[in-house]
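Note that one protein chain is taken out, while the other chains of the complex remain in position.
To keep things simple, chains are lettered A and B as they appear, and every chain counts its residues starting from 1.
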Amino acid sequence: MLKLEEINAYYGDLQALWGISMEVNEGELVALIGPNGAGKTTTLRVITGLLKPTSGGVRFHDHHLGKEPAHKIVELGISQVPEGGRIFTGMSVLENLELGAFVANARRVKDQSLKWVYEIFPRLEERKNQRAGTLSGGERQMLAIGRALMSKPRLLLLDEPSFGLAPILVEHIFEMIREINRQGVTVLLVEQNVRAALELANRAYVIENGRIVGQGVHEDLLSFESVRSAYLG
Amino acid sequence: MTVKKIISIALLVVGVAALALVPTVVESESIINLLIMILIYTMLASSWNILGGYTGQINLGHAAFFGLGTLATRLLYTEGFPLFPSLLAGGVVAVAFAMLIGIPAFRLRLRGDYFTIGTLALAQILYVTVGNVLPKITYLPIEDIQNYELDPRYYVILALALLTIGVAYVLVKSRLGLGMMAVREDEDAAESLGVNALKHKLLALAVSAFLGGLAGGAYAYYQTSYYFNYTFTPPWSLDTLTMAFVGGRGTIIGPIVGAVFFVVLKEWLVLNVGEYHLIVFGVLFILVVLFLPGGLVEAWERIKQVLTRRSRRGEFELLPQEES
Partner (left out) sequence: MLAAVAQSLAFGILVGALYGLAAVGLNLVFGVTRFLNVAHGELLMFGGYASFWLFTLYGVDPFASIPLSILFLLLIGLLLYKVLFSRMVKLPEGDKIRNTLLVGFGLGLILQNVALRLWTADDRGITPPYAGEAFTILGVRFPIVRVASLVIAFVFLFALQLFLRRTYTGKAIRATVEDWEAATLMGINVHSVYLLAFVMGAALAGVAGTLVSVGYSIEPAMGMHWTLKSLIVMVMGGLGNMTGTFVGGLILGVTESATSILISGNYRQVVGLVIFILVLLFRPQGLFGTKEG
């Protein structure tokens, strides 16, 4: 479904990604794990078009993403929950969700999507007219995910959903991510929280210093020093 | 002493000497008048440049300093005060006013753009107030009008212009100048390096105001009659800005080039396309802001680069390829 081929990306003169290649198949829940600054968010930015790679390509369902402007990516079925959620705090919960369904095809089925999101995150329905800025950390993350779901994505990208959340909330959120995946949305999860990510995902890639250094399932990855220390540490 | 430096100094000496000799060689009064205007405009552009070009604080109301200079000098001179104290007073009054506004503004860490639009408002306030308090025309003292002598005025103004450029040069080359440029580039980074942004901004403001006031004093000495609030009008601010930008702010020679270019072009345009000259300047200004922020000086540098690269092409091919 999603294929990254030898992506090289720069921030100005600084190379951030070196020959990144990875694949996500339909229905999978794949994790991209690695330490802080490894290039995880950068990789996501390349996929969503906020950062253009200098070489290599991103293919989504055999559609080459290189030329697409960032705002078109959503129409193709890829939706991202950015790091920290980045909800529109000055607007209400409902308005945030509505904006998630901004693109034409999503707007048509907005009410349906809303129902779906409320099913997964009933708390959002309770607070639907509240200003998003008044929500707690966990609720904001839920809103961010819910907002991304409103565009009825085929592929959902999550950037550090556990960030800043208490462990019990992390468990809760991850449970919902699992549910979302079960309902047919392919998920690519970027995480620093190795433990939670590995428990959730079918497969994971390990990224360090802008390079993919390994991939596999749970047990395979434990052989990596960094993974192990993160897991046990 | 490099060859380049010797040539520069020689050119400078020749240039100044030539300017000094003009009144003895040239008969035409209109040429001397033109040169005087160029000199005054040079003073305006150079003084603006110290705050705007080097320190990065854009002042849209430089006419305030110019106007205050004309006001102080004129009032004193027509009351019988000798010339040089009057001129000095022009500069001093401008600085006093600048500090009155600048200290609270910079102290409160006013963002650069707030300062800029604030200067616009300030100049307007002065213009209206002076127009209300002194709504009349000011004339040079009778004796000066009856025995109006252009040459001594030319020399005084030439001296003032050279003084202005000299002060600018010395300031810019000093450590203070370095600090000002650091503030322009990134105020926070400069602070973290130990540059006291407030001090540098205030200093630049003071010098800019003083020299701008001197330019005003020069005008007050030169111009026979004008409305008191004429020197506070927006065109003085706009023209200054245009000259500094088009010439090349952030350089010493830029304002000079800008002033010459401006006056000459204006004369030419007025003769050929009449009142459209302001439109031409507006377009030039926009083009500079969008495409050539370094002004004519930058354009000249680029041309030089292209020319030297052409003639040295053979040399370059011998050098190893650099990764871009």
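By our rule, a residue touches a chain if its C-beta (ideal position, glycine included) is under 8 Å from a C-beta of that chain, and two chains touch if they have at least 3 such contacts.
Here the structure is a predicted model, which is why all the values come from computation and not from measurement.
Student: Return the single residue from B:S8, B:T129, B:S225 or B:Q305 that touches the missing chain.
Tutor: Answer from the full complex: B:T129 touches the omitted chain.
Student: Which of these touches the unseen chain: B:I145, B:L193, B:V283 or B:I303?
Tutor: Residue touching the absent chain, from the options given: B:V283.
Student: In the full complex, which residues of chain B touch the absent chain?
Tutor: 58, 60, 101, 104-105, 108, 110-114, 116-118, 120-122, 124-125, 128-129, 132, 234, 238, 241, 245, 275-276, 278-279, 281-283, 285-286, 289-290
Student: Extract the touching residues of chain A with respect to the undisplayed chain.
Tutor: Within chain A, the residues that touch the unshown chain are 48, 50, 69-75, 79-80, 82, 86-91, 95, 98-100, 102-103, 106-107, 147-148, 151.
Here, only the chains that are shown with their structure count from here on.
Student: Starting from the mean Cα coordinates of chain A and chain B, work out the distance between those two points in Å.
Tutor: Using C-alpha averages as centres, the distance is 55 Å.
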